[in-house]
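A single protein chain has been omitted from the complex, and every remaining protein chain is retained in its original position.
Order of writing sets the labels: A and B. Residues in every chain begin at 1.
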Amino acid sequence: MSQKFRCDEGGAIDRRKPLSFTFDGKTYQGYEGDTLASALLANGVHLLGRSFKYHRPRGIMCAGSEEPNAMVELRTGARKEPNTRATTIELFDGLVANSQNRWPSLRFDVMAVNNLFSPLLSAGFYYKTFMWPVSFWTNVYEHIIRRAAGLGTAATEADPDFYEQCHEHCDVLVVGAGPAGLMAAISAANYGARVIIADEHAQLGGSLINENFNVDGISGKDWAARQAQKLAGMNNVHILNRTTIFGYYDHNTIGAIEKVSDHVPQPAAGKPRQRMWTLYPKRVVIAAGATERPLIFGNNDKPGVMLASAVRTYINRWGVKPGSRAIVATNNSDAYRTAIDLHQAGVRVVAVVDSRMHPDAPLAAKLDALSIELIAGKTIGAAEGGQHLRYVQLVSTQGLTADPQRIDCDLVASSSGWNPNVHLHSQSGAKPIYDETIASFVPGQSRQAEVSIGAAKGSFELQDCLDQGRAAGAEAAKLSGFKGRLIKTASASDDDAYSIEALWIAPTPYNKSYKQFIDQQNDVKASDIDLAAREGYDSVELLKRYTTQGMATDQGKTSNVNALAILAAQRGEPIPEVGTTTFRPPYVPVAMGNFAGHTVGYQFMPVRRTAIHDWNEKQGAVFIEAGMWLRARYYPQSPEDTLYDCYVRETNATRSNVAMVDVSTLGKIDIQGPDVAEFLNRLYINNWLKLPIGRARYGIMLREDGVVFDDGTTTRLGENHYFMTTTTANAAPVLAHMEYYHQTAWPELDVVFCSVTEQWTGIAVAGPNSRKLLENVIDIDLSNEAFPFMAYGECKMNNISARLFRISFSGELAYEVNVAADYGEQAWLELLEAGREMGVSPYGTEALGTMRIEKGHVAGSELDGRTTALDLGLEGMANRSKHFIGKHNSQRPALIGDGRLQVVGIKSVEAGRNLRIGAHLVDDKVKLESVSQSQGHITAITFSPSLGCGIALGLLQDGASRHGEQIDAVSPLHDEKIRVEICHPIFIDPKGELVRA
Amino acid sequence: MHYSALSLVKQALSGNRGWTRAWRNPEPKKQYDVIIIGGGGHGLATAYYLAKLHGITDVAVLEKGYIGGGNTGRNTTIVRSNYLLKPNSQFYEHSMKLWEGLSQDLNYNVMFSQRGVLNLFHTDAQRDAAVHRGNAMHLNGVDAELLDLDGVKKLMPHLDFSRNTRFPVIGGLSQPRGGTARHDAVAWGFARAADSLGVDIIQKCEVTGIRRAGDKVLGVETSRGFIGAGQVGVAVAGNSSRVFNMVGMKLPIESHVLQAFVTEGIKPLIDTVCTFGMGHFYISQSDKGGLVFGGDLDGYNSYAQRGNLPTFNHVVAGGVTMMPCLARLRILRQWGGVMDMSMDGTPIISKTPIHNLYLNGGWCYGGFKATPGSGWVFAYTIAHDKAHELNKDFTLERFREGSLIDEKGVGASPNAH
Partner (left out) sequence: MLRIECPWCGVRNEDEFSYGGDASVQRPADGGSLDEWYDYVYTRDNSAGQHTEHWQHLNGCRAWITVVRDTITHEIFDTAPASPNLPPGSGSGKKTNGVKS
């Protein structure tokens, strides 16, 4: 029969909506509202996985995100999610899940043999062996270990789903929608505060749904539903269900993950899979509840051994009986409820075993009324069974050595007390403190605007939770500046007082050695903690790292405090002395896609396109990235055209006729004010005080450490108006640099400036016929006398207002036309038309680069952040009688001494052999394979159409004085060695006559 | 106690009762020949090599918390020597050679895994820079291979190789001898080996002051009282400025927080160390199965071992862009370490103006891989009161003189290195 462990009634499930799913290929039925875990339990399936190290059979221990064992590979193909907790998977129709870390099958797993060798696999065993022979670690041992380790298998295809990122501000964020959280949210909202309430479940209510409570005379479940309805009706409340608050960051910023589509087979069209929220609350009320600890006894990892609260949750929330013969084992009052709920659900409760000698009398009476046996002063020493629990052995907690008492059962509901969820509190920078009365850590002093309430604060009684929520919500609203009145109280019925006597580890039957698991997922046993402490790994952090306790995907939620207590006992110190570890985000593991959001793949960074981009694209230009811009690199004229063919053709066209290049990507900064000349004087190494209106000048900027930062031209457009260009790559840094000095050092300078890079399109028209071309469209006199080299003028280009600069990067007679970017394409087309009869053509950055190498102009690969003006042969520009940035530091001894890498020209002396960027310049006596001293390297290469040979620029030690020397250029990566000659970096027109023609 | 497969079997047969402390827990003596401040990998390695290679065994390592609790246990465990500039290349290669025999030398398996380090490149300019660096590596005796797209696909088959990504991969520079090691084990292995040579490892002993007579150090004030010393070495990267503040010195160092992340454990997915070329992202898979990754600094001075979301988001965006199947894997833990960011991106292992006080710091992101090499040259420097050939350029004076070792060429912007 299907779902034979389903109760006849009850649970927050919709029995009218049966769902079908498969686990390890077998099909089962569940109901809407189930988790995978509850549906499997309803079908009597307890064995879900194998443990990490010993491959022991494991089942379901918990009912929520703290589950260490019940992990599956959910879904298939590109949507596969390994290590997914069955306890957090909302069931949907058609769900497919598979067990992991087993071979060949879950029931028969070969690697379970590890269990037999477990004495060899003690804590840290791998640090003590696998060292010989030396080469075996990487090649053999590690190979085997890696394949044995890990849990599930990841998908290797791209994730087909997408993730969203949202931001929201609020006055009060309430974390958790249990009794305390619901009251806090309503209370704060009633004051008028903007409230966000987040809960990891679909349904608000928390423990009110898990437990069999009554509030205000109705069932807790119904009461919670009413409060949820009330909140949904308030327009100052934002309910984030299926949302986990995972991180508490600086300045009261909170990270949250909303599982938008994980409860359906795949996201609906346009819906993200998950959504990451960054929340900015003024106040945070943490009502995140508490996590129950398991008792530590022999074989406490058997399927069938569960947390007492989880057992209640399966009964109350999902109407599922996790077993048919139950033992409840506890050291506190809370687990008695489990016995009662089990009994009411029709499960036989064999006994309640309370490790305390004197259980609370009212609770004892309740059991008595139901004829449930209470065994005091004993606890479970060990569990036994194969792949499922069959019986337990009870032992005395009072040191009595009587024979253990065997009790047959298929379910143990165990509780060793509760740990308040202090994770967010700790992440906020605060330090939790140990509270003896509940034998756990509670929030300490707040460091940010947060307060913990209810179980998260260590208050485990329902009435306290309701009252604290009411007060904390109001207080948070008041602190956010709201005034109002307290809502009326809610009253809980029949709530028992909480009491506990810590029992950290059970004696074993006959003092035999058993595996007593602390961290079930990582297979860390009590004996491992003992061993680590004996070996000196005896601080909490060392222990954690040595044993791996708390490092598994459950982040030690159920194991940390138990481990700490056992360590404290081993060290003979009280728990507070031993300390606790810092809780780090995220609270639960979060899919990486959330953090990436939309900025992935093609959207990883923006693409910048110039006004001429579309035209370039139509021409079939090949593009190249430059500072996120796409620049035309070359223009193939036929499918056979190579890069080489193109740049040679384009260079020749420029040098012999006229050609045009889009230079819009250069950084452009408009600078105005009476003190601009002085400002430039301090920014650049050269002098700017006497630049006339209508003239441009080339300048070099240094960093404060004296190394060259950037170069470019600045033009004086008017009395107090200048126009600066920077390299494409440094456009933004130069602007920030100028702003820094102007605002922090020299605010007395009366200048204003801003970036106009994107406002202007720049077109360089270069070549001996450039003047002739421009004369067809420009309305000013372009004769050498009227408009000499470095001249500037405003003009009309046909009907377009333009700025004209006579500057040259190619070394030819050349002009640069700037027009408003909106007219960029039109200007480009008009220039092409104006030069059509002359045969004007476009050229790309490759030809541009060729011509700059031929001219020895330094660029990015020579301005590598280590070279000085002296190294680049530009020191002559410096005016050291004035102040400029970097002036003093550029004179440090090592920057002006011998052995500097200086820019040189390089020619191959081996005909027909190409030079290579990145080749190093070495002495010819050096063998390729030997350790040698590089004397420099090649920074840029090209084939020079003008010279008909391969040329290069490079940086060479003391290169300025080594022209004429021969040296080897080697590229060991390519097993390559070429003889080269060092020469002056300017290969053509050294006197610069062409640009002045 | 010697560690071996045999010792494991023997202990297993006797219920693992016979294992002894990996290192003693001694009370501090009144005086030591050498005190090393800082019980991280570097300090412990220094003590080990002082004792082993220089016969100086009257050594104490003082640690304010527990050993290996700082950056030794907070990094992404990458070991490489793929540097451009000669001083770096030769120093890190020396360290690499020490790594290659470290487990055997220490009798402690530090799981040094030479699975290779692959730097992707995405543009011609990046390829040119990779050729420049790869050739420099060869010329300094370091292994390097230039890979084309097919070569990259063999090492990292699940990257986004489509053209429909912002920066398609075009190749990579690989250092096959690079890889990873088990970070905690490095501290523990050095501690155990140093202890066995007589070094006192003193945890929970915070240095609160440095007692001086003129330009000579007499010893250190600690939370456990004054301890005299003939020489004092400082290896507290992240906190170098705080310790040198005790002697009134300012350093060319800023402390910045660097975040690191690990995912849930999965079966082998990534077999090498891989770095993205267009964003700051590096990733490898631990032997336990977690994907360990990191990225850029948060960018502001910080001594908090915690980072914030914007950097987190940016780092992961780079990762998912590089390897789209990562999107569904879950991040398990996020943490921060405090980096000693030097002003040129290169460490300082140097004598100081105070005669018997020595500085080992400024490690930026690069300290873990340097651990054995750093200890080795620092021990030499302390033992001989002068730098070894391998650290002669890593001086404090280089900033004043202008002999900077600036791999990235970004100048005195510590948060940009």
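Observations, loosely collected:
Throughout what follows, a contact is a pair of C-beta atoms (placed from the backbone, for glycine too) under 8 Å apart; a residue touches a chain by one contact, two chains touch by 3 or more.
What you are looking at is a predicted structure, and each value in this text was computed from that prediction instead of being measured.
The omitted chain makes contact with just one of the residues A:704, A:816, A:862 or A:968: A:704.
Checked against the full complex, the candidates B:157, B:310 or B:353 give a single residue touching the omitted chain, namely B:310. Check A:889, A:944 or A:971 against the missing chain and you find that the one touching it is A:889. The missing chain, though absent from the display, is touched by one residue of A:69, A:214 or A:278; that residue is A:278.
Of the listed residues B:8, B:106 or B:253, the one in contact with the hidden chain in the full complex is B:253. Contact with the undisplayed chain is limited, among A:113, A:607 or A:745, to A:745.
Counting over the whole complex, chain A has residues 249-253, 278, 280, 429, 446-450, 479, 704-705, 736, 739-740, 743-747, 882-883, 887-889, 891-892 touching the chain that is not drawn. If you put the missing chain back, the residues of chain B touching it would be 239, 241-242, 245, 250-255, 299-304, 308-310, 343, 399-400, 412-415.
As a working rule, only the chains that are shown with their structure count from here on.
If you average the CA atoms of chain A and of chain B, the two centres end up 22 Å from each other.
Residue ranges of chain A in contact with chain B, taken from their complex: 52, 78-83, 119-120, 122, 125-132, 134, 137-138, 142, 145-147, 149-159, 161, 163, 165, 247, 249-250, 253, 255, 278, 427, 429, 513, 527, 531, 534-537, 539, 541-542, 545-546, 548, 551-553, 555, 584-586, 589-593, 595-597, 599-605, 607, 624-625, 703-707, 860-861, 864-866, 889, 892-895, 916-920, 922, 928, 931-934, 937, 970-974.
Chain B contributes residues 3-5, 7-9, 11-13, 15-16, 19-25, 65-69, 73, 86, 100-101, 103-104, 107-115, 123-125, 128-136, 138-141, 144-146, 157-158, 160, 164-167, 179, 182, 184-185, 188-189, 203, 263-269, 278-279, 285, 287-289, 306, 308-309, 312-313, 315-321, 324-335, 398, 400-404, 406, 408-412 to its touches with chain A in the complex.
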